[in-house]
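Got a structure here, written out as structure tokens. Questions coming.
Excluded from the complex is one protein chain; the other protein chains are retained at their positions.
Residue numbering begins at 1 within each chain, and the chains themselves are lettered A, B and C in the order written.
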Amino acid sequence: MLYREAGQFKTSYAADQAMLPILQDRIGILVILLVAFVGIPVFATDFFMGSIMIPFLVFALAAVGLNILTGYAGQLSLGTGAFMGVGAYSCYKITTLFPDTNIIIAILLSGVFSAIIGVIFGLPSLRIKGLYLAITTLAAQFFLEWCFIRIGWLYNYNDSGAIEVPQRKIFDIAVTGASATPMVRYLVIVSIVAVLSLVAANVLRGRIGRSWMMIRDMDIAAELMGIRPLYAKLSAFAFSSYYCGVAGALMVFMWLGSAEVEAFDINHSFLVLFMVIIGGMGSILGCFLGAAFIWVLPIVMRGLPSLMGLDILAATTEHITNIVIGVLIIFFLIVEPHGLARLWQIGKEKLRSWPFPYASS
Amino acid sequence: MTDISQTADAVESLDTQSDVDAPETLRYTEELLRVDNVSLSFGGVNAITDISFNIMKGEVRAIIGPNGAGKTSMLNVINGFYHPQKGVISFRGKPRRRMKPYKAAASGIARTFQNVALFKGMSTLDNIMSGRSLKMHRGFLWQVINIGPARNEEIEHRKRVEEIIDFLEIAHIRKQPVGKLPYGLQKRVELGRAMAMEPELLLLDEPMAGMNLEEKEDMSRFIIDLNTEFGTTIALIEHDMGVVMDLADRVVVLDYGKKIADGTPKAVQSSQEVIDAYLGVAR
Amino acid sequence: MKRNTLTLLAAGVIAASSWIPVAQAEDSMYMPSMTYRTGPFAGGGTPFADGYADYFNMLNERDGGINGVKIVVDECETAYNTQKGVECYESTKGNGALAYSPLSTGITLALIPKAPVDQIPVFSMGYGLSAAAAGEQFPWAFVYPASYWSQLSSILKYIDSNGGIEGKKIGFIYLDVGYGKEPIPLLDQLSESMGFSVAKFPVGVKEMQNQGSQWLNVRKERPDWMIMWGWGAMNPTAIKEAAKIRFPLDRFIGNWWAGSHSDLKAVGESGKGYLAANFSGIGQDFGAVQDILKYVVNEGKSKVGSPDDVGNVLYNRGMFNAVVLAEAIKVAQDTTGKTIIDGADMRDGLEAINLDQARLTELGLEGFTGDVQGSCSDHEGNGSIFIQQWSGSDWEKISDLIPPMTDVVRPMLEEAAESYVSDKPDWKGQACS
Partner (left out) sequence: MELLNSIFVAPFVDMAAYPDFLIQVIWEGFVAGVLYSLIALGFVLIYKASGVFNFAQGIMVVFSALALVSLHEAGVPAWLAVVLAIGIMGVLAVSIERLVLRKLVNQHDAILLMATIGLTLILKGVGELIFGGEPKPMITEQLGLPTGSTDWEVFDGIVIFQHIDIAAAVIAVLMVMALGVFFSKTRIGRALRAVADDHQAALSVGISLHQIWAIVWFASGIVALVTGIMWGARSEVSFALEIIALKALAVLILGGFTSIPGAIVGGLLIGIGEKLFEVYWGALFGSGVEAWFAYVLALIFLLFRPQGLFGERIIERV
């Protein structure tokens, strides 16, 4: 009843082209932002912020990155983990080479490096497509992983071979390092993710975003409409890798605190891919839904047996979680390739036309 | 009878020449596109052999021929998707050998496809907006903040696109994803997308294939209006002879990758070689 | 009515996280167990987790806990994955966790900076960061009974006492991650002072079961001895490959994570002669192990696959991990006078640990390991190792206890600790007199 667009007439193209043309959606976003920036910091526990919200936001950002490349530009990538690694190692180098750099700037800057690496590994996409390209991203994954191990300079020749996050402060408040509270880290990360998501939504709605979708849907036609595949594909690689890189830097600096190369391995790439598939390819909202789903599901699964009074091995629930995610991936691919985001859309449509289910929009 | 054979002879004699002067004095005087002795082959199989013809500015030019005659390959050569092994193509007097499709688009050549090649994941509006890609220039940073120039540009082009939507009478499907539209409408959206590019030369690859009579009439009307009102030069491939006869100023006929006739619809229709080609006379 | 996703999600997650059992009841203490019974290293993780849990459960069954307080062991599956490990930590630390034993170098590195903040010690028994042995810089981390560097020095001493090491060539094959690379600085330093040369053979995690090239290189380099820092599927593959190129297996020494029953079971007879370092006793001939069998395993309260697995190398090591923790709890109880202690008390307990032979005998672990004695500055306890040999079907202890070269190792450990702390301005060490 409350979700109605009746009476909301658009009198200009500007209004019609707004990101959220329906008033109720704008109110919804406002509520979400209020919850994210005020509600959660005030009411949520450290565990909720530190172990659920922070990883969720990191993965959501990485999923946005992968979704730009795979969902919008149609280039399947299995190298997300490595691109996140480039971001993390760059950020580590920036913060240790120039200790006075503001940490937020260092994080945002680190994405630039992964964007550059992304472009380099995106070059083959000009000659090869589809599954072949997926394999070249696999080459990126393994080659970069090897670099993270073999190039000692990247981790300052630490004996442990791991990158350790140094402590950095902004206005005398610890933002990184062990003494940074989950609330501070959460607020930093949620701000970055909110801004970058807005940027992504803007770019995707405009000329550049459209050129990616053109390449995705019909690359030949796109070229015949004047899109230069070189620019379109490489800009998608760069933009996507930037997001993955920032997500990787945030992952290490705001969440884990230290990382070995395994934090960026192929399984990590798959994890982000699962989020995109289940969340919905070609949807920013889907990235958030998918990330929440994939990150939270195992936590819920772990809680379930004891809730039901069953004594099941921790490992067993792990296996079952794997199976459930696998089944869901296939289920979504068969039933709704646009994932949770599409289900959400359908739900909204139903709500719009309720109680007249056959009044089509 | 004599009448027919004479014109047929005229066509024949034309065919043997490599220059492509019009068989009759045309209303059109400026040559827009010129194809000279173009040959294209794929791994030894000849798709197009030594073809020459021209397209005058403002005319409707039809390319016809039986299946596999090389018509679509010809269009692909014109807009740079295939690169011919031999021959030269001149557009607006500028000759070129190899050209990237996006450069052809930039120089003012647009096209539609035999099997609808719309961007299936996008709405009608976005599909037609995509035709404006070449005309939009605001840089990445403006796109990022999406206020000011980038936004104004988007709105300005939206106005043009809405005009096209009105012209093609597809306002009701503006926001629907094109993948689920009926075939006839998809063809219309594709035409709209090509129109949005405001091309000088529009290549239409079987714009009416698979349409019923009513839809064909609509489409013909759009093509005529496009040609007369907007002055767009059109080259089209079509199988429906009735449509070709009504629309085209001149027709070029291909068979087995070779040009077998070129002239007014009437002249071509009566050419013995054309008739043979369509009936499949053994040669 | 339209709801927004995030609040829904938030509600669901809060509900989910509150299901995690909070075991801080009146008369029990909470001991998290980070396990990996899944993933590529499950073969090592599983027996370790069994031994760990069974010992605490045995104390609960036999003695009613420690000083009458039962220990609740709560497993959290990490799959040897750092992210999951950190998440396990964050989700359980609020339950009154006394100490964490991550059994993964990656997770240990992530937890070390968190430990002082949350006041919960990290006990990485014979793994993790070697530098954590320096108690001044790492008040909250412990690596009893020895750091990797101490272990390597003991292994080199063994080689030296078996035909001399000077002028020899030592091959070092290692898992190409932080864990495997840890001992390299010490190896390089000692090669100069002891006069041997080193050839290194890294094995990528993905290439664990595909070591053909590394062993071809070994054949090319012709080292006199081989030392292995391996884990999981890398170990049996390496031993098989060594046998294939006819490398004398009695000159091939694995570290203490490369010498378990599960490693050699896959190799069997062809691994005969292979050596490995160890610090925890083998077999069931210990009072404590017998009690575990009696009170836990035979009562069906263990997750162990078969009673025969009790007493295996990694089972006993997991058990020893629990022994040290239980002893620290007891020391803490005794010194504070409290029955229920917290993480800070636990830290003091760990630091004050003194497992000498007399105490080990009391615990039913006579001759199980060397003396482990901690102090404010010494968080590795000066433990010794022994060398064991695979007979083709079982491990046999073949050497006496070999103490490490503390004089060489200690300064290096302190130096490494300094460099770890150097870029952390707010890091809190402790002063030891």
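In the analysis below, a contact is a pair of C-beta atoms (placed from the backbone, for glycine too) under 8 Å apart; a residue touches a chain by one contact, two chains touch by 3 or more.
Note that the structure is predicted; figures quoted are calculated from it, not measured.
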Sole residue of C:K206, C:K330 or C:K424 that reaches the chain not shown, by the stated touch rule: C:K206
Which of C:G85, C:G232, C:G383 or C:P404 touches the missing chain? It is C:G232
Which of A:E145, A:E164 or A:E260 touches the chain that is not shown? A:E145
Can you name the residues of subunit C that touch the chain not displayed here? 37-40, 42-43, 46, 176, 200-213, 216-217, 219-220, 232-233, 236-237, 240, 244-246, 262, 265-268, 270
Kindly note down the residues of subunit A that lie in touch with the hidden chain. 74, 76, 124, 127-128, 130-132, 134-136, 138-139, 142-143, 145-146, 149-150, 220-221, 224, 266, 270, 273-274, 277, 315-316, 319-323, 325-330, 333-334, 337
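Going forward, only the chains that are shown with their structure count from here on.
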Compute the shortest path length in steps from subunit A to subunit C over the network of touching chains. 1
Based on mean C-alpha positions, I'd like to know which chain lies farthest from subunit B. C
Core chain by centroid distance, with centroids computed from Cα atoms only: A
Cα-centroid distance, subunit B relative to subunit C, in whole angstrom: 73
Residues of subunit C touching at least two other chains: none
Where on subunit B is subunit A touching in the complex? 79, 81, 100-102, 104-106, 110-111, 113, 117-122, 126, 129-131, 133-134, 136, 138, 140, 143-146, 150-151, 153-155, 158-159, 162, 193, 197
If you look only at subunit A, which of its residues touch subunit C in the complex? 1-3, 24, 28, 31-32, 35-36, 40, 44-48, 50-52, 55, 96, 99, 142, 146, 149, 159-162, 164-167, 174, 177-179, 255-263, 265, 267, 288-289, 292, 296, 298-300, 302-304, 306-307, 313-315, 317-319, 344, 348, 351
Which of the residues in subunit C come into contact with subunit A in the complex? 1-2, 4-7, 9-10, 12-14, 16-17, 19-21, 35-38, 42, 75-77, 79, 81-84, 86-87, 90-91, 94, 105-106, 109-110, 113-114, 116-117, 129-131, 176-178, 181-182, 184-185, 202, 204-206, 303, 416, 420, 423-427
